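Would you mind keeping the following structure in view while I ask a few things?
Every protein chain of the complex appears in place save one, which is left out.
Labels for the chains are A and B, by order of writing; each one numbers its residues from 1.
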Amino acid sequence: MNREYRYLGASIFLHLALFVALFASSFFTRKIEATPIIEAVLVAPAAPAAPAQAPQPEPAKPEPEPELPEPEPDRKEIERQEQERKQEEAKKKFQEEQRKKQQELELKAEAERRAQEDLRKKAQEEKERQDQLRKQQEDEERDRQLEEERKELERLKKQREAEDRRRREEMAAAAAAEDAARAAAARAAAQMPWLSQVAAKIQRNWQRPPASAERFNCVVRIEQLPGGEVVKATITRSCGSPNLDRSVEAAVLKSSPLPSPPDPSLFDRVINVQFCPTADACR
Amino acid sequence: MSHLYIRFVPVLAAALFLGACASTGEHESTDTPTQVPGTTEQPSTPYSDNVVEGSTVLGGEASSSFDAAVASERGLSTNVVYFAYDDSSIAPEYQSVIEQYAKYLSANPSAKLRLEGHADERGTREYNVGLGERRANAVQAALTAQGASDAQLSIISYGEERPADVGHDEAAWSKNRRVQLIRQ
Partner (left out) sequence: MRIPKMLAAALMLATFAARAELEITVTGGDVAALPIAIVPFGQVPEAGLDIAQVVHNDLERSGRFRVLKRQDMLQRPVQPQGVNYPTWRSQGMDNLVVGQVARAENGGLYARFFLLDTVRGAQLLGQEIPIRDISRLREVAHYISDQIYEKLLGVPGYFNTKIAYIASSGLGYQRRFQLMMADADGENPREIAASREPLMSPAWSPDRKQLAFVGYERGRSAIYIYTLATGQVRKLIAEPGINGSPAWSPDGKRMAITLSFENNPDIYIVDLVSGARRRITDHYGIDTEPNWSPDGSKLVFTSDRGGRPQVYEISASGGDPRRVTFLGTQNQDASYSPDGKSLALVNTEGGRFRIGLLDLASGEMRLISDGRLDESPSFAPGGAVVIFATQGARGAELATVSVDGRVRQSLRQAGDVREPSWSPLLR
């Protein structure tokens, strides 16, 4: 009965413990999350700083074109025209140069812009990668926890099953033991008259030395042959003094051959004899 | 065999003595010689250094007060007080002895008396020393009550060590439970 209560208590306790563990583990996982943020902090300042570090160059302002008078058609005109033409050429050249310059500048700006774009993209990609990693870790952690929980449940289940099995086995063993005990008791009862004879003979042969202890409790293990002949007497628990030990050993040896049981099937080879001065000293 | 000797010799001696002077009390047989086989017939006086013998004392006394002296010495001639078993009270029959000695001591301030206490062999030895002393103390108290002074008296207890009679019966024991008064 009690044992069942104990199991119930144990499982409640285990569940509680698990719950607490789970709760505690959430704290734990958050801490794990924090790591990428810290990394991100290291990365993040690079992105906004990029424009500051490389300021977008203003598109180069076209030079103001100088307003030149129309050349004259005579020599003067021609000259003027020549001059005009030359001026025109120079202007064209200049414009061409300006245009080329402008183009170069634009190209350069474009390249820079592209570089900026690349950087931004890279940062974005990094962020995404980090996000994904974090997400993956979170998923893994969740999976792991789920797995653990499942395993614990499995274990509990197995334990419960084992407990049940053991209890069943114990019951069976007890039943068997009871049967055996009943048989043994029946045998012991049948052996009683014989054993009393053995005890009486040993008692008659036991002389306690004078002035020895008044309180002791010792055991001699007798091994005998079927005829009752004592082949071995061993003190398995000392009386506390060599003289008393010798007296109990002598009592056994002097009692050889021990009386035989009326029914040979009741014979047992080994008898343990407990010696005490009074009955209450034996307890 | 020697056991028999010891038992019967004093009895024999007492019987002889009683036959010789029939008037003497039983207790006075203490003063009779206890003969040891093999020794001379000479009476020995076992314990007291100075047991009074009527004739020797009388020789020194003046003839004019002959009767008084005789009476006085007769009183002093009984110099033993006997006691009951494990008891130290002085029986009335010894009052006259106490009186005579008290008179003698008060009349002779320079006289000294030793009181020897004894016990019979029953009881343990050291206890009997105590008992002997208690008996001697009782005699001392009686004497001082009647005029003797403490300075004249000395006490010693021998317990059962110096028996008057070495027998092991009441006849012997009654002779051993005693205080001897010894003039010095």
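Criterion: a residue touches a chain if its C-beta (ideal position, glycine included) is under 8 Å from a C-beta of that chain, and two chains touch if they have at least 3 such contacts.
A quick note: this is a predicted structure, and the numbers were derived from the prediction, not measured.
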item	value
Option from A:Glu79, A:Glu161 or A:Glu178 whose C-beta touches the chain left out	A:Glu178
Residue numbers in chain B that touch the chain omitted from display	2-3, 6, 34, 36, 39, 44-47, 86, 114, 121-127, 129-131, 133-134, 137, 154-159, 161-162, 166, 168
Chain not shown, touching residues in chain A	1-3, 170, 173-174, 176-178, 180-181, 183-185, 187-188, 191, 195, 198-199, 202-203, 206-212, 221, 241-243, 246-247, 249-251, 253-254, 268, 270-279, 281-282
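Rule of thumb we're sticking to: only the chains that are shown with their structure count from here on.
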item	value
For chain A paired with chain B, centre-to-centre distance based on mean C-alpha positions, whole Å	111
